[in-house]
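Every protein chain except one is present and positioned as in the full complex.
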Amino acid sequence: MMKKVFTRPKALTDKPFHYCPGCTHGIIHRLVAEVIDELGVADNTVGVCPVGCSVFAYNYFNVDMFQASHGRAPAVATGIKRSLPDRVVFTYQGDGDLASIGTAEIIHAAARSEKFTTIFVNNAVYGMTGGQMAPTTLLGQKTTTTPKGRDKEQAGFPVKVAEMLSTLDGAAYVARVSVHNPTHVNKAKKAIKKAFEVQISGQGFALVEVLSTCPTNWGMPPNEALKWLEENMIPYYPLGIYKEPAEVK
Amino acid sequence: MMKKVFTRPKALTDKPFHYCPGCTHGIIHRLVAEVIDELGVADNTVGVCPVGCSVFAYNYFNVDMFQASHGRAPAVATGIKRSLPDRVVFTYQGDGDLASIGTAEIIHAAARSEKFTTIFVNNAVYGMTGGQMAPTTLLGQKTTTTPKGRDKEQAGFPVKVAEMLSTLDGAAYVARVSVHNPTHVNKAKKAIKKAFEVQISGQGFALVEVLSTCPTNWGMPPNEALKWLEENMIPYYPLGIYKEPAEVK
Amino acid sequence: MARVTFREERCKGCELCIAVCPEKIIVLAEHINAMGFHPATVVEQEKCKGCAMCARMCPDVVIEVEREVAEA
Amino acid sequence: MARVTFREERCKGCELCIAVCPEKIIVLAEHINAMGFHPATVVEQEKCKGCAMCARMCPDVVIEVEREVAEA
Amino acid sequence: MLEEILIAGFGGQGVLSTGQLLANAGMIEDKHVAWIPSYGPEMRGGTANCGVTISDEPISSPLVTEPTTLIVMTRPALEKFEKAVVPGGRILINSSLVEQDVKRDDVTVLKIPANQIAEEIGNPRVANSVILGALIKLTGIVTIESVVESLKKVLPPRRHNMIPANREALERGAQLAEELG
Amino acid sequence: MLEEILIAGFGGQGVLSTGQLLANAGMIEDKHVAWIPSYGPEMRGGTANCGVTISDEPISSPLVTEPTTLIVMTRPALEKFEKAVVPGGRILINSSLVEQDVKRDDVTVLKIPANQIAEEIGNPRVANSVILGALIKLTGIVTIESVVESLKKVLPPRRHNMIPANREALERGAQLAEELG
Amino acid sequence: MSKILMKGNEAIGEGAIRAGCRHFFGYPITPQSELPHYLAKRMPEIGGVFLQAESEVSAINMVYGAAGAGMRVMTSSSSPGLSLMQEGISYLVGAELPCVIVNIMRGGPGLGNIAPAQSDYFQSTKGGGHGDYKLITLAPESVQEIIDLMAKAFDLGDQYRTPVMLLGDGILGQMMEPVELGEIQEVKQAAKPWAATGMRGRGKPNIINSLYIDPEDCENINKKLFAKYAQIAAKEQMWEEYQLEGAEIVLTAYGTAARICKSAVDKARAKGIKAGLIRPITLWPFPGSVIARAAETAKCFLTVEMSMGQMVEDVRLAVNGTCPVYFYGRTGGVVPLVSDVLAEIEKLVDGGDRE
Partner (left out) sequence: MSKILMKGNEAIGEGAIRAGCRHFFGYPITPQSELPHYLAKRMPEIGGVFLQAESEVSAINMVYGAAGAGMRVMTSSSSPGLSLMQEGISYLVGAELPCVIVNIMRGGPGLGNIAPAQSDYFQSTKGGGHGDYKLITLAPESVQEIIDLMAKAFDLGDQYRTPVMLLGDGILGQMMEPVELGEIQEVKQAAKPWAATGMRGRGKPNIINSLYIDPEDCENINKKLFAKYAQIAAKEQMWEEYQLEGAEIVLTAYGTAARICKSAVDKARAKGIKAGLIRPITLWPFPGSVIARAAETAKCFLTVEMSMGQMVEDVRLAVNGTCPVYFYGRTGGVVPLVSDVLAEIEKLVDGGDRE
């Protein structure tokens, strides 16, 4: 018997993504939707999308959604979760959104151990606004605001979000994954699922940092971008689980 | 021959402090002034004071001063240092100022490795505004906004600033000290001096977290407050040098 | 036996699926879809193992995969 | 020999100096200063070792310490 | 009737709660009342003042800038506010704490050794009630009964044992005012 | 003289720079010119349009909402903007990329197989110049010389070797317009 | 019902609770901190949420979250904090989310001081945030009125799906006055079918959003907002007239300044001067109609504010040249005296065209 082994998750609407060809935002969207499907929580979930290329995510997820102001998704999610503690709440944020303008909001949501899940898409650049430096831009990486490559004297060092948040007692689950090949896509999905489960079981704040590509602003074809991610981002941003709740609790 | 072995540092004006009796803000001010004197940089120094009990610090330091908006001293200091790279620039901030509203500013100043020195006064409470919870308030500690004691379910966990900033490659020197007895006052001074030296030698961002008391809002006599600090704060906020530039560089 | 189906009109021709297909049976078509891209397509359907690597990498959820499974 | 001097008008009577003086020679005065505090004062100046512990702890920089030092 | 009372002293002297007690008593008597603290970031544990207005008419501004009565508990308070009192007004001084004299001669001055009397009563905490008693006697803005009523409301039940001492203090204050006035 | 030209296509087709080249040529001839891109967050690598206004008078709004000439490089562009062209205006279609026909009959339509001609010239990158040449012929808003002048300014020196091919493309375009027009 | 003595800041909290508000997000600042202190105690008692945010920026965005989730929610701050909330307020407007925002104003600009002021009138009523919008702005003058207006604030917010500002000064926040609270009553809250609460069988997602990428759509939402504003302006103007009968000199003032003006009007009337007062209670919608009406017979207007002159512009717009509009203001935390205002009134008696 022929059986569908891979099909569009139900937690995605049927709207086509507006992302550039090969942009891994699309993969990450799908993984989140698959996890929502697998956990069977679509009807009970509220998502928060940021300002960034994923600003239109409210068109794609088939759940109730908020569009939040730039960087403030964690505050918005806090407001939602404190209002509706039995709902599943997630935010989806880019690296400019989360690690630059929204630094205070993510850190304090984590410190308070707000019971929501954050999908943090680190593509080392500001995608939406035209390829400016992000806090996560690598040293030497060229962007429209570091035309000669990021220079530590001038623009400082990339911020390691997973490591930083792991210092907070309130952060229950923190992992960094990548989506540069199918194996890692699978791992990424596992981490995302775990991050939702940690929320649902009330264990506290959970964040998954997903290394992602921006072929357009990196100025390379999509497959080259995946390779660049693997060769340049992973060494600086080691993958792994940075924090995990003790199993018995 | 009788010699003055302890006298008012020249980098303090003669204005009496407005602080409450026994408030260790006064000790920390004096230490900063002593270091400025010892380094002989008063004439070349620009200080930035925050919003908090130390808002009037511009009256006390005998150097050029800025009063910065709540939490933004690191941004103001960045503006100053990038304008006048050969001046010695320091900020003086409370825990509400630095670790709550100003979280993004301190993290990114550190990430950029801005070459200034931050004196971070952690007294586990909002002093100036009447004893509200700070991000550094300990679990169980009573404040005007946690009248039954800080509850992790409701208000999350205290933020460990020194630990968090140490994850940043741009942070050159990070230490936590205390001023609850003369020995620690001496150690605190050494750390502050080092933090200025790291700046002056161009090694990058330097921060000293100083555990401090707020007898008024803790509701205890000054000496009891010192004891409370020692017994309650130090276990959660371990003293020590968290980051240091490699000697040869 | 397995079958992959491409929702051609949604394909952006990014080639991520092409790179990961272990059977190397996906190519970009000659023609252009409504969005102006050469859509990916499978050339030797019969070689498909239904591993879904392609689908897993496709950012635009273009691909559906079916496979023969033992009746449970 | 050593001497501690208190700028009484600035003392807030917080007693931090009192607690740390190894000679236990500092007390709060009976009278009240212009700010309304009982200022700290030294009762047995001659016992002072000039260790400056008191001064180091004084948050209001009230205390000055002099000490006999060998001429350099 | 319009009384604008300024109570000025030091943090911890019960300045603010004394004012509230008075306002509460006025409220019980269905007068218009308002209470307002000074909330400057003076040195914490430092100055504390509050204004109480009690009137038959609606109150315009609750700020007491030109008090009809000034109650002072510290020397700096006297220095600062002496000038503000309206001509013909009153100044009540807790003479246990403030030695100075008032320089003006167009106001009624009453020196009340409140702490001393409170200690005589055997409860140093009721010093403020002594002064309040004197004020009531002089102005008649509220009755001692109303203040006692207010105390019942304001104090938590476990502190109701303080009420008799307070009543005594109020009466001693009133009596003193009678004698001195 | 007032020409309002809308150039519409796909990111990467050189739409924006072609517009700039035209504006630059107008400027060289001391005309009033303005250039403006659409900057909507359409899918990146997606639509790209720009408006160029060339006039003897100061230009009011640089937005080209009712073009006198429309140049289209993609099918969606034609569908979207066909209606906007003023009656009596022109539509220039790169027929190497767009097969469709224009539905209106109150405009002059010119189909230019620009990519094909560019390949004939031996340089696929000069397709846009072919269309530009046709536009120039039809409107006379600038001369080919001015466009070549602009190229000298706009291209970095190491790319000046592209100029002859561009000139040829401009001339071929003009010639074609002459023939078709 | 018996009265109790209550602080303005606490009354705001209690008023909110009685209006059905169970969610408060805020960041401490003088002179409004007694409000969070009060709610930190009260909210847990009634199963509500009190959360100290990490900043005003966060607080207003938490409000956005809770409001979008359908809650009656409030935040509070004072002047500098309100400046930080402007982006968030603009988002709340754009997403049409109801909430109550409290500003207990202090002296500015900059850090200024913590003394009472009214210098954020423009910010509240003209739109301190970006874009075209109006904010319903309520200005109580007494602790009792705070209680009454809090209920109104939440009702208006829900009814029109708009944020509502409660604007007071430090005096209003700090003073205690008797209030009659009445029984706590069950609040009837209209359903919010638009709220994003998880679909729960609804079938179609609800989206809370202020992004309208197509200019036409964005213009339409603006038009929709302004149609709503027109309705609010027509129906919801609130004001008090005090001694307005036959007034030749019409004072306009709100909040604490209005209380002072009332006394000044009384004193002026006692001197035989025909003075009266219009006290706007809604600063937006500004009660322009009553002012225009009064302008038909008045000799002149005198606007009194604890600012350098902000509401006076709206008075001038309403008077529209019919008669002169004068201004008296104190600012930076200085509170005008009754005698000062009286002196200004007296100046207008003879001549009325100083300046």
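Lettered A, B, C, D, E, F and G in written order, each chain numbered from 1.
What we mean here is this: contacts are C-beta pairs under 8 Å (C-beta built on N, C-alpha and C of every residue); 3 or more make two chains touch, one makes a residue touch a chain.
Keep in mind that what you see is a predicted model, and the values were worked out from it rather than measured.
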Neighbouring shown chains of the undisplayed chain, as defined at the top: A, B, F, G
Residue of B:Thr24, B:Thr45 or B:Asn181 in touch with the missing chain, whole complex considered: B:Thr45
Residue touching the undisplayed chain, where the options are B:Glu34, B:Glu105 or B:Glu209: B:Glu105
Absent-chain contact - pick from A:Ser83, A:Thr103, A:Asn122 or A:Ser166: A:Thr103
Residue in contact with the excluded chain [from G:Gly48, G:Gly112, G:Pro178 or G:Gly255]: G:Gly112
Residues in subunit G touching the chain absent from view: 57, 79-80, 82-84, 86-87, 89-95, 105, 107-115, 117, 119-120, 122-123, 126-133, 209-222, 225-226, 307-310, 313, 316-317, 320-322, 330-335
Positions on subunit B contacted by the hidden chain, ascending: 13, 42-46, 48, 55-56, 58, 61-69, 72, 75-84, 87-88, 104-105, 107-108
Chain not shown, touching residues in subunit A: 51, 55, 67, 69-71, 96, 100-101, 103, 126, 128-130, 132-133, 135, 144-148, 154-155
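Here, only the chains that are shown with their structure count from here on.
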Shared-contact residues (touching 2 or more other chains) in subunit E: 41
Multi-chain contact residues (two or more partners), subunit D: none
